[in-house]
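The complex is shown incomplete by one protein chain, all other protein chains being positioned as in the whole.
On to chain A.
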Amino acid sequence: MGDVFSNLLTGFQNALTLTNIGFGFLGVFIGTLVGVIPGIGPINAIALLIPLSFGLDPVTGLILLTGVYYGSMYGGSTTSILVRTPGEVASIVTTLDGYEMARQGRAGPALSTAAIGSFIAGTLALVGLMFLAPVIAKAAYYFGSAEYFLLIILAMSMISSLSTGSALKGYISVFIGLAVATVGIDPQSGINRFTFGITNLLDGIDFILFSIALFAIPEALSNIGKKKLETKMQIQKIKGSLWMNREDWKRSIGPYGRGSVLGFLIGALPGIGPSLASFMSYAMEKKISKHPEKFGKGAIEGVSGPEAANNAGVGGALVPLFTLGIPGSATTALLLYVFMMYGLQPGPGMFETNSTLIWAIIASMYVGNVILLLLNLPLVGLFASLLKIPLVPLFVGVLAFSVLGVYSINFNSFDLILLFIFGLVGYGMQYFNIPLAPAVMALVLGGLMEENFRRTMNISNGNIFVFFERPVSIALIIVIVLVVIVPGILSIMKKRRQKNASAEEGINIS
């Protein structure tokens, strides 16, 4: 323990030089901007900044680049809340209650709770990274493809929490997502599925593209296409304070804590963590809430929890990178590359071999989180006032940025055709009141689920009992049974009891 503190102290000495604070600020500032613009993710921004970073020393360069990474998680929620346009996978669930809050005139509290939750979770995750990294990294040894598959099944079973209303429509949405997930080349066998001979479809459908198409385009079209001419200059109302009131705080504290822990733990799982963290947090908050019916209608918990979880997920994702040298996501893979370009050998024991550098980065992240909070809270007012722009020009702007953002993913104009095709699909779904979020989440999870199931079956030579052989997989199966099957049985029993009761009543009356 003492070690941790003396290391951290040295880290702060390195991080708190004027240059490092300056570049740290630049990093988180760029990160925030990048997070706000849909489509352009941290990975693009880091790639652009790499040449600049090589002119700096390793500590300064890496402080800049990690700043972009976690800074982007702060910005990601902004467009989700204001105009229902998720900038990255982590902020998809924020559209559900965040945008509802904005429509009820509560954009300010939604943005505030996102910023504050991000700060709390980002800081807690760093504490976790310092003290728990070696333990968490070891835990990852117990997660093989069988456990990954079960974890994804657990997540799939929670997808229904993303929709309100008709269960049938929820399933339709899930199946649309799963169908889209099957497009592309199957890496294990090399067989092309539903690609119609189009090279551009070989890699499947990008989920950022799909989510922008599904969320932003229909919302823009329906806002612009409203019949009455007066709506052209209509603006959204802003009610009450920009800040969170006492009740908002009371309702957010729990989700902050739970989101932080969950996000950190799930984020540490290489390969699947970062995309799951915020979604799992949303599902959990809805499950344990006393008023699950308020979710999807502007419940602040639906913003606080997921936003905390995705920032804690960044801290989690750094665990396998720093302790095992294994990148858990595309962005951390890029950071790993930067380490190598500086001549640092990433790998197990990076904490020891590059101790000065790692601790300086950790210290800079504490500083960066404070800067982000100070930067983002005043921006709440500014961003919320964007809603004073009349609806038509506002959503034309959203469309323009969506097109630019999607184009910037691959610099490929074919993606724009896909954007408009799926935009129409989304418009149709919205028209028939089919929820959108389950489709996007099913696309994200569908590919992972199939990949890990195939791998498990391949390794075990098709033995399905492999899922019952290791302690973690058995534990996951128990959780799935408790979460999915038991509540199902209970509700059937409850219905039957009510039926019996009403039947008895019927007898009494007669």
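Basically, a residue touches a chain if its C-beta (ideal position, glycine included) is under 8 Å from a C-beta of that chain, and two chains touch if they have at least 3 such contacts; residues count from 1.
Please note the rule applied: contacts and distances are computed from a predicted model.
**Q** With one chain of the assembly withheld, which option in "Carboxymuconolactone decarboxylase-like domain-containing protein", "Lipid-transfer protein", "Fe-S cluster assembly ATPase SufC" or "Tripartite tricarboxylate transporter substrate-binding protein" matches that chain's UniProt protein name?
**A** Choosing among "Carboxymuconolactone decarboxylase-like domain-containing protein", "Lipid-transfer protein", "Fe-S cluster assembly ATPase SufC" or "Tripartite tricarboxylate transporter substrate-binding protein", the correct UniProt name is "Tripartite tricarboxylate transporter substrate-binding protein".
**Q** Please pick, from A:G22, A:P134, A:G165 or A:G225, the residue that touches the omitted chain in the full complex.
**A** Of the candidates A:G22, A:P134, A:G165 or A:G225, A:G225 is in touch with the missing chain.
**Q** Which residue, A:V4, A:I288, A:M341 or A:I421, contacts the hidden chain when the whole complex is considered?
**A** Among A:V4, A:I288, A:M341 or A:I421, only A:M341 touches the chain that is not shown.
**Q** Of the residues listed, A:R103, A:R251 or A:R455, which one is in contact with the missing chain?
**A** Of the candidates A:R103, A:R251 or A:R455, A:R455 is in touch with the missing chain.
**Q** Out of A:T19, A:N200 or A:N433, which residue would touch the omitted chain in the full complex?
**A** Of the candidates A:T19, A:N200 or A:N433, A:N200 is in touch with the missing chain.
**Q** Looking at the full complex, which residue from A:G11, A:G122, A:P270 or A:P435 touches the chain that isn't shown here?
**A** A:P270
**Q** Could you list which residues of chain A touch the chain missing from the display?
**A** 43-44, 46-47, 50-51, 54, 140-145, 185, 187-188, 190, 192, 199-200, 202-203, 220-221, 224-225, 227, 232, 270-271, 320, 324-327, 330, 333-334, 336-337, 340-341, 343, 345-349, 392, 396, 399-400, 403, 407, 410-413, 416-417, 420, 455, 458-459, 461
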